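Please see the structure below; I have some questions.
For this view, one protein chain was removed and the others were kept in their places.
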Amino acid sequence: MQPIIEMTSITKSFGPVTANADCNLTIEQGEIHCLLGENGAGKTTLMNILFGMYHADSGTIRIKGEVCDIRSTGDAFRHGLGMVHQHFMLVSNMTVLQNIILGQEIGRFKLNYKESRRQVCEIIDKYGLDLDLDARIDEISVGMKQRVEIVKTLYRGAEVLVLDEPTAVLTPQESGSLMQILLDMKAKGKTIIFITHKLNETMQIADRATILRDGCVTGTVQISETDIRALAGHMVGREVQFDLKKAPCKPGKVLLELADVKLLPQAKGTVNLTVHEGEILGIAGVDGNGQRELEEAIMGLKQPLSGSIKVDGQETTKETPLSIRHRGVGCIPSDRFHRAILPGLSLAENLLLGFQSRKHYVKHGFIDEKKLRDSTQETIISFKVKTAGPNQDIADLSGGNQQKLVLGREVAPEYRMVLAAQPGRGLDIGAVEYIHTQFLRLRSESKGILLISADLDEIQKMSDRIAVLYKGEIMDCKPADQYTVEELGLLMAGKRLSEEDEANA
Amino acid sequence: MTDLLNLFSIDNLLLILRLATPLILVALSSTISELAGIISLGTEGLMLIGAFGAVAGSHYTGSGAAGMVIGMASGAVMALLFALLCIHFKSNQTVCGVGLNLFASGVTAVGTLVIWQKEGISEQVTQLGSITIPVLCRIPILGRFFTEQSPIIYLTLLLCVLIWYVLKYTKTGLRFKAISMHPVAARSAGVSVNRYRYVALAVSGALAGMGGGFLSIVQNDVFVKNMVAGRGFLGVAANIFGGWTAFGSAGASFIFAFAQSVRFNMLKANVPDQFVQMLPYAITIIALVLFGKRSKSPEALGKIK
Partner (left out) sequence: MLKKKNLRPLADSVVVRSVLSILLALLVASIFILLVGKSPVLAFSSLAKGAFGNGRAVANTINKAVPLIFTGLAAAFAFKSGMLNIGIEGQLHMGALLSIVIALNMPPSAPPFLVILLCILGGIAGGMMWGALTGILKERFKIHEVIVAILLNYIAIQFVSYMINYPLKCKEGLPETEMIPQQFRFLTLVDRTQLSSNVFMALAAVVIAYLLINKTILGYKIRAVGSNPTAAAAGGIGVSGIAILSMALSGGLGGLAGTAEVLGTYGKLFDGFSSNVGFTGLAVAVLAGNNPFVVILTGLLFGIMDSGARQMNIRAGLSADMVIVIQGLVIFFVATPQIFNFLKARRREKK
């Protein structure tokens, strides 16, 4: 049987950076094929080329045996390809229906909503996808947004669906639903390409998998004939540590305390939590449930709607970000490029951020450049930041190295507590491992860490205690070993274990 | 006191309508440009080029209508060149807009000298005449609105409604809305985003050109160096104030025109001309302070990906 898609010798560079080097990919009709690799391996670029968002420098694409030149997303649609992107391509102030028909509308000038509605309803009935066509995109849940993206592809007659890291934003239960939908679609004859960096997902759902590393294909395997360690080996090229050795937790006094804090207007309850010296408190939860507000409230960027926040027993709810930092609270924000680094300025100048009002590096209003440069050099060495030197523009560094500098800055001795939000996002395994090791070191030095992450694996691996955040409310908070994955998943979706039992009874 | 009541007389309302027309045109020009994602600071320059083009066109063809068309075309062409710099070459749009204003100021002044050998002011040309609408002009009081008015005024109001309709009910409008909020999403949905942008900028240029032409060959019959005198910027402000919508732009333009009309009514009073001249700008600032917070600019403004 002829493969439905064949990508041969695809190479693509962006300036001096090579994203795909001589990649070969074969997709069989009716299979679920995983494209596996670390962040930055080139998976999304390869699929963007297939989908017409980019054009390859060299190589050929064959669809159903015929060579195709895909220069736009329109071409891709015509060949029966559809893509569900990692970052949703939805217009927030338009309705679900409008988003689905965009670009493929019915009607020459005036839009024919009646007919569009009929066609879309046919699709959502056929595949059992539950959607409110008149809801505005900025009012629906993440899971529903994803379903809108799927319907978009089906509306255009896609035979092959490409999904880019679809479970990154879902709870375990929502991921389960998604898997079910995909298996359903496979049964109805669709072909599915699933981009992911998660090994267990690949093992769970794929028929075959192709692994990318550093822009090259390192292997194509039949899932039934392989195991998770082999996949990891292809992905990283070396032995991967699956268990970090963690010393038992010896919590000291309370560093941070949140009492009755209301983060979101729609929250039914409030947030109560404490972080002690020498412990890692993990906040689990799907993005968008108040994590950002929690981070901003603690760091003084935005006041919570009500409640009190105390650092070292002192009320800090209404204090400025500067004074909270001076009290010893550091922060590695979730969106580091937008919120932690100053592009265009040197590494040394970036290290100064947060310390600009301390006496360290300031003499009579002037910057003590030598002292700053020496400090930066020390940090570069201790945290293994790959750079040409303290004067290099931070924007020239890779994401992982930028994060390492931010880490080096925020774990300075002046900070006794660090708030780390999604620290591993977008980084390769090596960088993530390094960061985790650093967190454990801080913990052994009696510092406190508040780890906010949507990555359940990370939370379970690192935390001493876990709290689950759902719609601005802490659903539960107890020692990590007292949770099951199932319970965590339910809490992340807003259901308590007891409720679920009742529902099933 | 009578002066105050005068502000609402038919004469003044007609004056406001005439003052508002060029403002509405540039405000609409700004709306379309910014919805397409391109900052419209060069509107002042586009308007000036349209004003010059209209006068030059009327000079060479002898017809006011032909002049107006040429004015619109000049605006459109200049806007397309600007679009090329911004879209294809990813220019810094704000600085480029300032350049456009400067360039327009220089090029029209040079053009005036070249065509008419006069420094700073052209010769008189044929205007685009007024019309009277047959039946409607008989209506008591309101009939004045249909008597001896420039067709451009009616055209402007029609354009306003047309643009509103297109944006709200048509395929083009839906795609345009998507482009203004999330161009990457529109592109991934198969919309040729850049093609829409170029068309939008051409329309935007033509509208600004029409606005300029109104100043030069409808309200006057000459081109004077820098005759636009800030109306382009008022149009940009009107668009922001009106929330990037067609009716909003029109509404805000009427408010600014009202402020301008006060100036004409105060000539009798013993107030120094400078204060009266300041009035529209001061009122604009106050209006923006009081009401400007409502709307958010289109997400994709200024970012060309």
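Chains here go by letter, A and B, matching the order in which they are written, and residues are numbered from 1 within each.
In this section, a residue touches a chain if its C-beta (ideal position, glycine included) is under 8 Å from a C-beta of that chain, and two chains touch if they have at least 3 such contacts.
Keep in mind it's a predicted model, so treat the numbers as computed, not measured.
Of the listed residues A:V271, A:M299, A:V418 or A:L490, the one in contact with the hidden chain in the full complex is A:M299. Annotation: of B:L14, B:L80 or B:V107, B:V107 touches the absent chain (contact as defined above).
Of the candidate positions A:C121, A:L342 or A:I381, contact with the unshown chain belongs to A:L342.
Looking at chain A, the residues touching the absent chain are 15-19, 21, 40-42, 214-215, 299, 301, 320-322, 324-326, 331, 333, 338-345, 349, 352-354, 356-357, 362, 365-367, 369, 386, 388, 396, 398.
Along chain B, the points of touch with the absent chain fall at residues 41, 85, 89-92, 94-96, 98-107, 109-110, 113-114, 119, 225, 230, 233, 236-237, 240, 272, 274-275, 277-278, 281-282, 284-285, 288-289, 292-293, 297.
Quick note on the criterion: only the chains that are shown with their structure count from here on.
Here chain B touches chain A in the complex through residues 169-172, 174-175, 177-178, 181-182, 184-192, going by the rule given at the top. Note for the complex: chain A touches chain B at residues 51, 53, 72-74, 77, 83, 85, 88-94, 98-99, 102-105, 107-111, 152, 156.
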